[in-house]
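Every protein chain of the complex appears in place save one, which is left out.
Take a look at chain A:
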Amino acid sequence: MSALERHNVKTSGSGARSLVFAHGFGCDQSMWRHVAPHFEDRFTVVTFDHIGAGGSDSKAYDPAKYATLNGYAADVVEIAEELDIQDGIFVGHSVSAMIGALSNVARPDIFSTLILVGPSPRYVDDADYEGGFSADDIDDLLASLEENPLAWSASMAPMIVGNPDQPEHGEELAQSICKLDPDIATGFARATFTSDNRDDLPNVTARTLILQCRNDIIASERVGAYVRDKIPGSQLVMLNASGHCPNLTAPEEVIAAIRDFV
């Protein structure tokens, strides 16, 4: 199976440069549905699902490969290779910000521009670094995901939209919104929230924009500033939006910031 099939890759729009949107932990490519279509006039727009999310092929999940974010970065490189992307733009939300940074370090030729939405190179506090969470908090998260797969899957299950008008068809249309395979969720959470990619930041060569929200408990302003200081020549734009998901709560702001930069 090709990487394009495995990752449920969708391309639209036209343009010499490709603009790849990557979702973070907890959701799938529908995360970008209010933003991505606005770039179809100037770019080839690409969205995809990480393995375990949305319409991806869960059978491709390999715990060893995906134990760190490098496995996810390798997937991004593979998708880009199959699409023949060079000099592209990568927009990564949440953990995908670091996944984009890693893929840039591994293959600087693929993406010459990175846009990092709510990035964090490390979620757990360290000596003089404030990631926002203690190791116990993350253990607690992983234990709750592991212990409680039923409740997790109940809230993450695809919505089943029946067709009561035509019961004779007996077909149910499964609509995927933020679908995450419960068996893979814990592994993805572990790779995400135990990651430490601080040392990779200085090796990023792409032109980089950081989009920072207010009151983001997942990736604080302090962490955003840290990323800006470590990635050579990067810029940080403070959004008015609050929380961790401006691509959903304030898409216009995100669209405008990306447009200004590219």
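Quick note on the criterion: contacts are C-beta pairs under 8 Å (C-beta built on N, C-alpha and C of every residue); 3 or more make two chains touch, one makes a residue touch a chain; residues count from 1.
Here is the rule we use: contacts and distances are computed from a predicted model.
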| item | value |
| --- | --- |
| Omitted chain, identified by the protein name its UniProt record gives, among "histidine kinase", "Urea ABC transporter permease subunit UrtC", "Succinate dehydrogenase iron-sulfur subunit" or "Putative HMP/thiamine import ATP-binding protein YkoD" | "histidine kinase" |
| Contact with the hidden chain (one of A:Val76, A:Leu180 or A:Ile231) | A:Leu180 |
| Hidden-chain contact residue, picked from the options A:Ser18, A:Thr44 or A:Ser94 | A:Ser94 |
| Options A:Ala74, A:Leu211 or A:Cys245, residue touching the unrepresented chain | A:Cys245 |
| Residue of A:Ala3, A:Ile218 or A:Leu236 in touch with the missing chain, whole complex considered | A:Ile218 |
| Positions on chain A contacted by the hidden chain, ascending | 24-27, 30-31, 33, 94, 133-134, 137-138, 140-141, 144-152, 154-156, 159, 177-178, 180, 189, 193, 215-218, 242-245, 248-249 |
